[in-house]
Structures are given as C-alpha cells and as structure tokens.
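Structure in structure tokens, see below.
Every protein chain but one is kept in place in this view of the complex.
Chain IDs A, B and C follow the sequence of writing; residue 1 opens each chain.
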C-alpha cells in the first residue's frame, strides 16, 4: 500500500479519510493537527468509526517524512508554502487543498490574500489541479494546487466554450450558490445554524477570493483577460454548489455548436456528466459524489448561453478532486475509490 | 368595518387572513373555495386558530356580492377574468393576485400562459400594483394586478436606475432564488420535501412566466425594450426571494450616483429599506414582513452594478403587497396592519 | 409610555424588541450589552431596522436606574442575582429570563449550575412566571423568574392532570425536541449549521438543567416528589419545541376526564389552545407566536396518556411569556402586543 499523509483536521480532511477508506492501493498513515493532537479521528468524526484508527499527531512536517509518499495539505492559506517545500525536497508528492499555489500572478495573491508569497518561484511549478483540463501535467508533477470549489464549478463549463471561440470573453456573469460546509468547520457567527437556516444571502460581492482564480483560468482559455463578475451566495444546505454562468455567443455559434463542443470535451470524462437538452442539474444528484453535472441552455434569439453546473463542494470541489489528482500523480486509475453514485434523497 | 372577500384557499389566501387579522378597519367577511367548501379555515390552517372563524363557501361570485366592498382573487391564471368583470360591475374593488391582468400585451399572455385572454380591453384599465411606482394610479383604480413575487424583487431595484439613465437597458441579468411556498400548496413531486431539501436547482430556465412581466416594467422605465435574462432557482426554505441583478453603468454614472438615485427614490418609502454601503440583504431579515431590503455594489473599474434584493414572497411578494394596494384603493393608511418586523431567527 | 430596559443582546433580547415594538403602553428605553457597546441594535439585528433606534450601552445597572420602570434580564445564569437586587431596591420590577430564580431549592441550584447562589432568600420572593398557573402571584410581585423553554412546554400539559389526580406522579417520561435558537446566539461547534442540519440527536441525557425545574413544578402540583425523566433532542429548525409527555392514568380516570380537565383549565386561556380530538400539534402552527398548542391521546386499554405540546421557544418559551408576565406586573392587559397568529408556512 502507498502511504498518504494529511495535514489538517477540518471537513476536507474528514472527507479525504472517508474517500480513501475505500482505496485499495493507498492508505492514510498519518494525520497532523494543531488543535486535536492525541485525539482519535473517529472521536472527532464519529461517522468514521470503523474506518480510521489514527490519532492526530503534532503538526510538524517531520512527522510525515519517511512515512508517506504523498501528502494532502488542508490548511488555511499562507501555511502551505514552507511545508510543501520541505516535503518536495524529501521527494514527497503534494496536493495542496489550500490557496497558496493556485494563482500564478503573485501580485494577485498579495492583493486578495494580503500576504507576501513565501516562494513565488514555485507558482509556475505547481499544476492547477483540474484533471479534465490539465491531466497530462498533473501526471508529471509532484505539486498540485487543488482548485477552489467555486472555480471548479465555473471553469469546467466555460473553458471549452472560450477555448473554441464559441462565446465572448466579455460580459460573463457567474452567479454561484454554495452549501455551508465550504466555509469550514470552525464555529463562526456566520455559520451558526440560526443565521443560515431558512434564508439566503449574497456574500463577498465583488471581492471573493475565488474571483481572480476563475478569471485566471478563463483568461488562459480565451487567450486574453476576460471580463467577468462572480457572486457567491450562501444556501441553507450542508453540501453542494450550483453555478449559473451567463455568456454571449460569438457570431457563427448557435445552440448546436455550444452543446457539441461541451459533449465533445466531456463525452469521455467519467466525472463530468453533460445532461440532455431540457434537463438542468440539481446539487442533490451529486451529493457525496465526485461528479459535476452540467445543464445547457442557449437562447437562439438573444444569443445568450446559460450554463448551470452542480457539484459537491467537499468532493469534486475539494477532497474528491484531490484524490483524483493523487491517483494521476501516482500513476493509478484516476477514478479509483471515487466510483460511487450520489446519495439521494 | 369594511368587508373584504377572498377567492381561493392556498398559501396567499392564508397569508391574507394572517395579515388582515390585525387590521382595524377591514375584516374578511367571506372566503370562497373549490376543494374545501364547508370546512373551517382554522381547520385547514391551524395557525389561524383564534383569528378566523369563517368557513369556506362555494366558489360562486354571487356569494360575495352585497357582502364585500373589496375582493382578493387568489386563483390560478385564466380564472380571474370573468370573476373580476362581475365584481367590478357590482362596484366591488378587486386585487388580483394571479397573473391575468399583469401583462399589457395580450400576445405575450397568449404565448406564456397558453390561453386566449377573456377581456383584453381590461388590461389597460388594470393598474400594475407596485405602490412605490404606481401609487397614484392605484389610489384611483378599482382593479389592481398584484405583481408576481420575482418581478417585485427585480423591478423595484432596477426601475429607478433605468428611468434616470444610470444603467444600460442591454445585457441585464437577473438571477433569482426563491423558497418553496412560491410554488403553492398543491402537492407535486417537485415540492416534495425530499426533492427540495439539501439541494438547489435552476428551473424554468429561459421560459419562466415572470420573465415577460419583468421585461414589460423595465422596458416601460427605460423607454424602449430592454435586453434582459431572468433565471429562477429553488432554495430549500419556506419563504423568501433573493434576486441578484447585474447591469452596466452608463457613461457619466458611478457608484455615488447609483446609490443617490436609489436612496432618493426610496428614502421615504416605509417598505423599501436601502441598506448602507457594505451591507447585503438576507431573506431572513424580512421573513414574514412586508419589507424589501436592497443592497448595492458598484465596481468602479468595470462599471458593473450588482443589486441584491430580498423580500418575503408571501408578503411583499404577494399578500402583503395586496393589502398595501387595498389600503391605497380604500383611501386608508398604506401601511395599515403591515407595520411589523421580520421574524428572526 | 412606561419605560422598559433590557440587559443582554442575544436572541431573547432581540425577540423582546420585536414584540415590544408593537406595544402601545411600553417602550424600550435602554439596552445593555457587554460585547456590543455603542453598536446600534438594528446593525446587530437588521430585521429590526425601522423598529429600534437604540444603541447598546455598557452593562452597568446604573444605566437603567431612573430610566426604567421594568427590566428584563437576559443573562447567563449566575449574573442576574446582584443586578436584580439592585434594581428591586430602586423600585424597578424585574423579569429574569435566566435561571437564577427558578429553582426554590438552593441545593439543586448548586448541583445543576455549579454555583453558590448569591441571595437564596430571594428564591421564595421570586414568582415562577407561568401566568396560566401563577397569574395572581405574578400580578403582585416585582420579581418574576421567567421559566425555561422546555419546562413551559411540559408543565402546562401535566400540572392540571397531576393536581386533579388524573394521572400518577410515577413513571412520567418527557421527551422533548427543540430548535437551535434555544441554545443562544453564541457560535459553538454544536450550533454550526453543518453539525445540526440533516440530523437529530439527544443531548444532556439524564443531566439537563431543565429537568429539576420541571420536577419542582410537577411535584408542587402533585403534592409530593414526582418520578420523572426528561430527555431533550436537537432538531434542525430555528424555532420550536415539541414535548411528548407520557403518563399513566389513575384508577377512575379515563380519556374523557383527561380531556375535560385540560379543557376546563385552559378553555378561557388566550395563549393555550387545546386541540380537538384526533389533532396533534405542529410547531409550525405556533411559529413566531405566543401560543402553546396541546394535543391529547389517551389509550383506554393501557391507561396511557400521551400529551403533545408545541410552542415557540423564543416567544411562549422565553420573551413572549416574559412580556405576558410584564403586562400582568404592570396591571396591563395580559395579551397586549402578543395577539398575532403564527407565521405559516
């Protein structure tokens, strides 16, 4: 068995453990924590009882060296850089679920994360971890920047249409809706049950950190800087992201070409399900699974394209995609331990 | 006491009863039903126990004539036209909560409601019932077309900016999110708890009937036909609509002018609360109340305006606004029996 | 206008403000806080925008003296005793929404709250504030111990049957289910949305502090110490308590006598609604209102009585009942500013 380590004990760490419990070639050998050192994982997360016998160890990178071939970093931004450098030096592959290696432009990192990046030279080395777009690069790298949950939901629908010149790069609107687990496990007023339940709100309007991440990837696809706006909303549910993306057709494009391009790109992808005409996704259909479901509507008169995408923010939006990336980095079957249906109802 | 009648026994009817229970100049004298004739209202809606002693009567318009001075029609589309005609003939004022008198263009009615309109000549006579826009007309009319819940949420933020030339009439995107009560009380697979809870979906993409209603009012404000798209989403909550509207500034406009226009228009309106800079609304803050809360964000670089509006679809989005209209039509204080705060948490 | 003060700025304080906004003889003149001094109330609770212009003042009792005739104490246990003493000395009436004056037995207070009581001599003076049971005492007192939310839901159904000898005082089981707002507004892991939503759990099994409070009142009604057990459960909803109480008929009692006693006791009570045979309550029917709804089932064969009671933990279970008590203490109409129906759906 290949040995994996996890740094962090939040929801994405718990989801990694749930997923990897079913993996027959990789097992988790160690998990590091700052607040729960010495506690058993299944005491913190009783749903894992019977699936994980580990105790949290102190959050020192030395605790992983010599014991793991791959490490998942599930840390607040700013903390991954030095740890990843040390692990890489010791030949350990890294999947960073945080934000430290996602933005290629170090000035954007400074602006949005209000931090000086500790190793800007690593930014080019890190591969942005969407396998459906960067599969070959991921296979070859030892450092994956696992994408944000919102970016995954918006990039996958829009990149093919930008790359193939089907839609314009100006005037893109991405309106996203997320469940609460995306904000993490720490108790905050904004995640108090009574402040979320029976209501919906927008947040981070115009300033959310996933905005520049989406913009980077869309611009790479389009070939120049796109003009887009991204607004996240908080929905009273545990899991799930639904992104509604609005764009304008280029001359010469039409409803048929939109659908053809997306079906071509994703027809052979296990984890992207392009829904038939007339069907729009529901986040419930991907609950607990690693799928991204994609619904397409194009209005022939106005030339407006509406793409609706659904994923589970903890799986395809975080830990599931991280395992998908790990499988690729280790030369394993990409869908290993990820081939199960969503839990519905 | 002025006597009111209600036709229909769904959620909007129940909400009318809840609101009017606190009115000191109007009382409900009769309620007509098709499915619950002879049943007490508080048996169907036990939350009204102690507040309504009426029984449902047979749905014949004669049951109201001579007994009511004003009637609320809470019926599926297509059913209100003839009833309203009869009531008006007998000098009874009508507030129609359905869709039959909202669209001025009878061909749009035909297209979206798949019906031939029974009295197209009435369309001009009916006043579209948003008091903050058509107050004087409402005061003088005997027939109000009470607006749809989504339209109310989108029209109030956008009309002032279009009318004052602050934003463009092209490229408007309205992304709306609603609770489930907007779909009514009838049991349908799509409103089954398990099909809604723990998930979010888009529906009626590109085809929802509230699209042309919004377009009509925005175009009237702009002076010509706007180019806009409207997408509704279903959120796991009982009540509430949040609409996120995206538009583009005209040259010469800026964040300050956007805010000034909206604060000017609504500064003296009791039921529209323009939130301070940096605050975005939450549907929970208006839960059970007749307020529309409005948050404003303008990006000076891109010239993009984002307006986020929240209301309770059963009050300001339906029955509360209907009572507001009734108060105006009867020459009463507009906010009578509507001056209470939202229920939070 | 009579002036009232509030100490505390949590959910029960916000609910007091919401309720008192509609009172025509009492107005809130000051609100004290520890964490939000200087902040406007409607900034903390935007649903109160337009209904409360106060700013939080420093939590010193002197800030209330000379400005208020009645004060609501909404504080963690242990903090009310000295404050109440000072207020009473200055002739200010007190309604304590905390637990400091509820238990008459100071040793139980010590055991369950792990504190030495600061003024045990006050315990007899304080009146336990359930108006339907202690109305005359409340009218005459200047210190009300406002009951806990669970106790209110269990005491009202059981006391009449114990007092009239209909049921046995042994073997009583009270199984209660509450929404999350009962745990207060402070962010804790246990009230994180994702830890509550889509699940139910029991908590405080055998040790919850409301157990001795219920036992005290049931024992007073029965004339000797009852044998009972109380188990609370946490349900994914904001508001509401449903208590299912199981007891055994005494010989000579039967389904008819059970119903008669309860209908006799509560037939003239505005805020207790005894439901007709075959109807069981739903917390939704009392949402946001001050009612307790009571359903009765008696199995003639086994002699088992099942009483199901529903209330809103923030109104009849806390702030609504506090206002009811205040109205009585001030000689006002008991239901003043509390006569509205629940918000459904």
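In the analysis below, a residue touches a chain if its C-beta (ideal position, glycine included) is under 8 Å from a C-beta of that chain, and two chains touch if they have at least 3 such contacts.
Keep in mind it's a predicted model, so treat the numbers as computed, not measured.
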item	value
From B:110, B:139, B:163 or B:185, residue that would touch the chain that is not displayed	B:185
Selected from C:57, C:195, C:213 or C:334 as touching the chain missing from the view	C:195
Chain not shown: contacting residue from C:137, C:175 or C:269	C:175
Footprint left on subunit A by the chain that the document does not show	11, 14, 18, 21-22, 45-51, 181, 185, 197-198, 238-239, 270, 273, 275, 279, 281-282, 284-289, 291, 293, 339-345
Where the unshown chain meets subunit C, residue by residue	171, 173, 175, 177, 194-195, 197-203, 205-206, 227, 229, 231, 233, 235-240, 242, 244, 246, 280-284, 287, 295, 297, 299, 302, 304, 306, 308, 310, 345
Interface with the unshown chain - residue positions in subunit B	11, 180-181, 185, 187-189, 191-194, 196-198, 236-238
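Here is the rule we use: only the chains that are shown with their structure count from here on.
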item	value
Centre-of-Cα separation between subunit C and subunit B, whole angstrom	37
Separation of subunit A from subunit B, taking each centre as the mean of its C-alpha atoms, in whole Å	39
Subunit A and subunit C, separation of their C-alpha mean positions in angstrom	46
Residue numbers of subunit B (touch at least two other chains)	197-198, 238-239, 281-282, 284, 287, 345
